[in-house]
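Submitted below is the structure of interest, expressed as structure tokens.
This view holds just a subset of the chains, kept in their places.
Should a chain be cited, it is by its letter among A, B and C, assigned in written order, with residues numbered from 1 in that chain.
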Amino acid sequence: MVKFGETHVLCTASLEERVPPWMRNSGRGWVTAEYGMLPRSTGERMRREASAGKQGGRTLEIQRLIGRSLRAVVDLEALGEVQITVDCDVIQADGGTRTAAITGGFVALHQCVSWMEARRMTTVAKAVKDHVAAISCGIHEGTAVLDLDYAEDSAAGTDANFVMTGKGGIVEIQGTAEGEPFSQEQFDELMVLARKGIARLVDLQKMAIG
Amino acid sequence: MVKFGETHVLCTASLEERVPPWMRNSGRGWVTAEYGMLPRSTGERMRREASAGKQGGRTLEIQRLIGRSLRAVVDLEALGEVQITVDCDVIQADGGTRTAAITGGFVALHQCVSWMEARRMTTVAKAVKDHVAAISCGIHEGTAVLDLDYAEDSAAGTDANFVMTGKGGIVEIQGTAEGEPFSQEQFDELMVLARKGIARLVDLQKMAIG
Amino acid sequence: MVKFGETHVLCTASLEERVPPWMRNSGRGWVTAEYGMLPRSTGERMRREASAGKQGGRTLEIQRLIGRSLRAVVDLEALGEVQITVDCDVIQADGGTRTAAITGGFVALHQCVSWMEARRMTTVAKAVKDHVAAISCGIHEGTAVLDLDYAEDSAAGTDANFVMTGKGGIVEIQGTAEGEPFSQEQFDELMVLARKGIARLVDLQKMAIG
């Protein structure tokens, strides 16, 4: 269970001895993610996706982002032909659920791979090559700020998510203007802020992994 | 959050000012329930229903049971034309999730109706007429036992769920033989046991409601 | 075709040489049921489930009940790896369609297994171990009555279904209070009544099987 202020996400990793059909006999493993929100995780009750009969576009987009981010720091060859599914379920939401899911999902993934390593199920000593964490930030009343809560988020002119590794490499950048476009200077400012925030998250991940 | 041993269910109630189409202009309210399990609530990861594109038969059956049980103790006329949706999400499962959902769902429902009463949104002082709680029991190695955990449940010859009110009225009885049919005497024994268990759950509900 | 008063259900059994994926290589067979109602089987035309794009919760619940009831009297080991699908289609409905489906479905199942036995496709002489039949009853204007028709059913305070074997074993009990909860005494009274009714149905099954 990962908590960032009022955002609580339950992250678990499950290991299966089968890979997606298009990867069979490749000798490589796969890491995928699923994301869900409980209907009452938000202030207003949301419709349950299972009852709606399909996952919405936002859910699919977030799932793909989480999976991509986690795969960037894993040596898939070293896993052998297994699939690790990381489930991220939002119990309570107050902004930044996708970045919380990546940051917490990394911890679950790391524990799963450590468990495999302890059983000599990987071909290298360290199949997780680096940390990966994510942070959201935005421009609120003219100032670049980290970790917007939901009220600030709605009012923010710009919303950006950064996914970076422990060594400072960039895995994913998403910046979106809600309303007015933003300038190059504003974006650079956000990136400096994000880099600091992610360094702190990586420290917290190290403590969690122990 | 309701915990029965290793079974943890998150129960919330949401109030909406609209009723199902077939109840419009009836002047009466409605209580319904939705039920879900997180993919990793069980030992083996289950497929996410949102991603499968539909809710399975078991989920639909449980949702209907929870809704029916809760409606049995509510004065729907007194609510006016509103709908209360009780969401029961299983975070961790070890047998008896449907009975835990009813027992915990009652507490969430009660708090929601109390909130309405405090705002004079109901036409009577007590729109919740009685307590309702549920318990599962079964016959394990020849003995009638309460609250089977998952391992016992799988081995049990008979599985029964009882839903009763605080005054001892029966709302629902479901008894199923898994394998060998059971006898009248065995069933009577289960009922005595269930009645005692439910009395204890109602006491706990009273403490929770305060 | 089974007729109980104005309720007519068409029951057929189909044999396939394959079992559900999770039973492969178990050496055991499976019995499953599907249930449907023609759109005009009821007074008001119902929406066709095929056109709605999915089976409703009530249909799935009934299908599961029929399958469970029939499996309770079959020696699945003796069938070998085959699946018997019992289709129960309601042509005309006037209350008690699920109990009619179980009682009639047993006859179709029995004929199918006899056909297999005649071809020495089972490993024991009698793969159907006992009869199974079902009956619905309820409390109408204070009196416990059998086989409610649709008008009585709607007015009944309590609706109960019993599934029992020819030897008197209980396979399934479902009792539901519609509105007011019911008492222990009322339930006991219903059970006595059901037991008598089922004995009569088993006699009729014997005549049908010949």
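Please note the rule applied: contacts are C-beta pairs under 8 Å (C-beta built on N, C-alpha and C of every residue); 3 or more make two chains touch, one makes a residue touch a chain.
Since this is a predicted model, take the numbers as computed values, not measurements.
Colleague: In total, how many chains does the complex have, if 3 are shown?
Modeller: Every protein chain is the same sequence, and the full complex holds 6 of them.
Please note the rule applied: only the chains that are shown with their structure count from here on.
Colleague: Centroid of subunit A to centroid of subunit B, CA atoms only: how many Å?
Modeller: Their C-alpha centroids are separated by 34 Å.
Colleague: Quick check: how many Å separate the C-alpha centres of subunit B and subunit C?
Modeller: 26
Colleague: Report the inter-chain centroid distance for subunit A and subunit C in whole angstrom, where each centroid is the mean of the CA atoms.
Modeller: Roughly 49 Å separates the two chain centres.
Colleague: Would you give the residues of subunit B that are in contact with at least 2 other chains, written as numbers and ranges?
Modeller: Counting only residues that touch two or more other chains, subunit B contributes 54.
Colleague: Under the stated contact criterion, what part of subunit B meets subunit C in this complex?
Modeller: It comes out as residues 54, 56-58, 60-61, 63-64, 68, 72, 160, 164-165, 167-177, 179-184, 187, 191.
Colleague: Could you list, by residue number, the parts of subunit B that touch subunit A in their complex?
Modeller: 10, 12, 14, 16, 34, 36, 38-40, 45, 48-55, 59, 85, 87, 89, 91
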